[in-house]
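Following: one structure in structure tokens, then a few remarks.
The other protein chains are all here in position, but one chain of the complex has been omitted.
And now, chain A:
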Amino acid sequence: MSGGMQTLPPTQAPSSVEYGGDEISALVLDPGCAWTRAGFAGEDTPKCVIPSSYGAIGGKEDSKPELVFGDNGINAIRPGMEIKNPMSDGIVADWDVAPQLWRHALTSRLASNLSEHPLLMTEPAWNPPKNREKTMEIAFEDFDVPAFYLAKSAVCASFASGKATCLLIDIGASNVSVTPIHDGFVLRKGVTRTPLGGDFLSNQIRTYLASINVPISAHYQILSKTAVDVGKPAEAVLRQFAPGQEPTASYKTYQEERVLTQFKECAAQVWNGPGPLPPATTPGAADQSFNFGGGRTFEFPDGYNLVFGSERFRITEGIFTPRNMLTHPDIPHPDPETTMGIGSIMASALKDVDIELKGQILNNVLVTGGASLLMGLTDRVNSELGVAFPGPRLRITATGNPVERKYAGWLGGSILASLGSFHQLWVSRKEYDEHGPGIVEKRCK
């Protein structure tokens, strides 16, 4: 303390007018499995959102491949470009590429000189210490930031909803995670996750389409199309590629993934009763035995369109009852018997939480993540929660704003890094030089 202002007495709460922002032009980076989000602290949406997938061109044996990042880079049709993803299960798997991806997210539109901006990054609660140190190392050694902080994305997402104590359910691309949070601290013993996120859902849709022999077309393949009736063969002019000029299989998969995301947005729905989802009579056959609230039409990029009835519910049911997931020998899927559904991971997340906090935590259940936008999902989470915890009062909150739902982690980081009282928490360059990357364990709790 260099004299001057005294700290508040510990018994006195700060008055609400005293809380306040103080923007220091910090950058916030929220690297996810599907999307990497970056922007300035203090703003309400990330200015730069790029796919976490990247394109690798060339690079046989001797030469290093040329990497392309961002929507424009990886969606362009380039012969021989492989689409890859440096992330796996929410954490970095490829340390050669991830820093380049982050640098692209930070410098392509936001800042030209990273040494002028403190950087706040988010990480999943299960990030191993090795990875945390590595992240800090990259920030200081590679990006040369003046100050750095590594915040838990779950805590950030809870701050984005104005809660310091809550149960955060994040349904992202690679997994569903449940994190109990008390006073802005992750209760580590309660962090649980299950690989039933958006990617699993994509594979469920693929499995279903494979079972009825409907191929997925992607937008890049179509030059023009004509409208056809429901179930009629497509009449589309396909793009022709000269031999050796075709896009790679991984490119095709990535492009199909975009179509599947559209399918999730407009056709998929979560079953909300009454009762459990009735079993299918014959695979593919529409059954009329119960009311699905009408079918939904989905048109593939080539114009082929189908009405989906009960299948809309069957592709999402696996998230809650993994035993009922659809399987196909060629499409990867987690083990239906041992994988835990959302209901069970919520129950086990609270097992090791102090009894006194349970009530408060269950009264503040938050649902975030891109895949939580599935129609009817929050209602189902609510009823699963009611089954797991019949006694206490439950209140579940999920913002209706899809942008806030997708970028909750980033938004909370943006709020945090623009608070005047946060600026004492940054790990500075000097501290890093003195203590090395190990300081991350001590300071970013």
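FYI, a residue touches a chain if its C-beta (ideal position, glycine included) is under 8 Å from a C-beta of that chain, and two chains touch if they have at least 3 such contacts; residues count from 1.
Here, contacts and distances are computed from a predicted model.
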Q: Name the absent chain as its UniProt record does, using one of the following: "SWR1-complex protein 4", "Elongin-C", "quinol--cytochrome-c reductase" or "E2 ubiquitin-conjugating enzyme".
A: "SWR1-complex protein 4"
Q: Would you indicate which residue among A:8, A:223, A:249 or A:403 is in contact with the undisplayed chain?
A: A:8
Q: Would you indicate which residue among A:146, A:295, A:309 or A:336 is in contact with the undisplayed chain?
A: A:146
Q. Looking at A:22, A:235 or A:265, which makes contact with the chain not pictured?
A. A:22
Q. Among A:112, A:338 or A:424, which residue is in contact with the omitted chain in the full complex?
A. A:424
Q.
Touching residues of chain A against the unshown chain: what are they?
A. 1-10, 14, 18, 20, 22-25, 118, 146-147, 182-183, 185, 187-190, 352-359, 389-392, 419-421, 423-424, 426, 428-431, 445
